[in-house]
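Quick one: this structure, given as structure tokens, is what I'll be asking you about.
For this view, one protein chain was removed and the others were kept in their places.
Now for subunit A:
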């Protein structure tokens, strides 16, 4: 498995888009900077700034979309260029192959949220909108790590769909639908979609302002939702990778 993960990193050489996508981590911190600059707020609560920069659209829309794109990129070459049969006769296990890709998504997701966290601190403290406090910075880092970790699991179905497709158009379209569906479904039933369930887990203590749930917070149910989707994704990946020869 370690060899598979190492080779996954080697395959990312000269993949500029993968690194450019990382810049999306700066989008919401930058907008938060503009927002607070526009209203000329100084001395705001750190959590108010972080709500904008890290706990809003970043983890509900931007991160899922970026991870969906990454899943598609990771799977595209091998599917498009008919490489899987060469890999199978090495031999490598189909599930080892799938989970090595997932590991890359996990690392990327965590890095993405850590960049968001660092940018949030820099964009809030340096212009002087927020006073630097270790407590709030640690809270931000902890939450960003949680988001980065759980978001990768929430995006596993997209990785499985990308594994089943030769092209990239369908996985990207499904990523868009999946990301926005997760956002909108929160008002209907939070425990139907992995992304809305992720939001439940992240904001389980009610310590993130602005995230209001229409249902009672049920963390085990949220984990169950993600688990069920992930099991379905692994089964799908196992079947489709088995057929790709």
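Remarks
We take it that contacts are C-beta pairs under 8 Å (C-beta built on N, C-alpha and C of every residue); 3 or more make two chains touch, one makes a residue touch a chain; residues count from 1.
Here is the rule we use: contacts and distances are computed from a predicted model.
Think of the chain that is not pictured: of "Bacitracin transport system ATP-binding protein", "Circularly permuted type 2 ATP-grasp protein", "Anti-sigma factor antagonist" or "4Fe-4S dicluster domain-containing protein", UniProt labels it "Bacitracin transport system ATP-binding protein". Note that of A:45, A:82, A:133 or A:207, the residue touching the chain absent from this view is A:82. The chain omitted from view is touched by exactly one of A:92, A:114 or A:236, namely A:92.
Within the complete assembly, residues 3-4, 6-7, 10-11, 13-15, 77-78, 81-83, 85-92, 245 of subunit A touch the chain that is not shown.
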